[in-house]
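Dumping the structure here so I can ask a few things about it.
Only one protein chain is missing from this complex, and each of the others stays in its spot.
This part shows chain A:
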Amino acid sequence: MSSSTLSEGRKQFIVDGVTQDCRADGRRCIDFRRFQIETGIVSNTNGSARLRQYGTDVLVGIKAEIGQPKQERSNTGHLEFYVDCSSYNTTEIDGHIGDFTTQLTKSLERIYDSENVLDLKSLTIIAGEQVWVLYIDAVVLECCGNLLDCISIAVKAALYNTRIPGVSVNDEEGVLELEISDDPNDEKKLSIDKVPVIVSCNKIGHRYVVDATQEEECCSSGRLLIAVNDRNNICSLQKSGTGSLDPSTIFEMIETARQAAVPLNQELLQTLKREERSNNDKCGFFAN
C-alpha cells in the first residue's frame, strides 16, 4: 500500500493509537500477531513449512540438491533463496515487482547464508567438489504487512523440518561415486539453535512497533530489520526503506526488537516441538 492511499485522518488515528500503546487491532507495540505454523506439508521437499497469520499466508519449501560449492567458500555448502510474490496482489509495491522480490531475496540470503547461522560445513560431501545446496523457496500466497518477518519465521520452521539424506562416497578406481541412501534413519537434521528470526522495527510517532500491518507500515518514518536468534544475540541489522535515523533511535529499536523476539523465538520452538511430537496426518492443504 503506498502511503498516498491512506487518508490523513486514518494516519493520525494509527499514530495516536501507537502513542498510547494500543494499536488498531488491540495489540501493544511489541506484540506479534498470533500465527499458526505447519511443517512437513509438501511431500516432494526435504523440509517445508506454512505460516498463517491474519491476512498473511506464506509457504516455504526447502529442497536439498547436490551441487558445486561457491568459488569463495569451496569447503562448505550454501543456501539459495527465492521469493515468489506473483500471486501476491497488493498495492504495496510502488516500483517493479521484480525489484521487490529481489530485495526480499537479497535480505534473506545475506542473513541466512552464513556460518554464524547454520553449520554449513556439515553440508559438505567432498570438500571443494560436491556439497549440498539448500534451495529455499518461499511462495507468498497472501500478505498483510510485515512480509519479511513472516517469511523468516516460516524459513526457520522449514529448516527445523529439513532432513538431509545420508550420502556415502565410493571410490571406484579413482572415480568417486556418490550414493544417496533412502533409509529414513540415515537422515540428518539441521541444528536451528543459531537460526534467527527477523524482526522489523518501525518507528511510528515516537514509539517503535513490531509486526506492523500494511496500514501501519504507511505511517512508519523509519524501519530497521533486526535478526535475533535463540540465544538473544543479534545476527544482522539492516536499515530498510528511505529516510535516515538518529543513532539513539537505532539503539532503542534494537532493544525493542530483542524484547519482542524472545517470546517469539520461544513460542516458535515450542510449537515446532509440539508439532513434531504429535505427528498426526495432515488433513488437506487448505483445509481447516
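In the analysis below, a contact is a pair of C-beta atoms (placed from the backbone, for glycine too) under 8 Å apart; a residue touches a chain by one contact, two chains touch by 3 or more; residues count from 1.
The definition used in the following text is that contacts and distances are computed from a predicted model.
Chemist: Can you match the unshown chain of the complex to its UniProt protein name from these: "Yos1-like protein", "Translation initiation factor eIF2 subunit beta", "Elongator complex protein 4" or "Exosome complex component MTR3"?
Modeler: Per the UniProt record, that chain is "Exosome complex component MTR3".
Chemist: Which of A:7, A:44 or A:71 touches the chain that is not shown?
Modeler: The missing chain is touched by A:71.
Chemist: Please identify which residue in A:55, A:243 or A:263 touches the non-displayed chain.
Modeler: Hidden-chain contact among the options goes to A:243.
Chemist: If the missing chain were put back, which residues of chain A would it touch?
Modeler: Counting over the whole complex, chain A touches the hidden chain at residues 71-72, 102-103, 106, 109-111, 114, 116, 194, 224, 229, 232-239, 241-247, 250-251, 254-255, 258.
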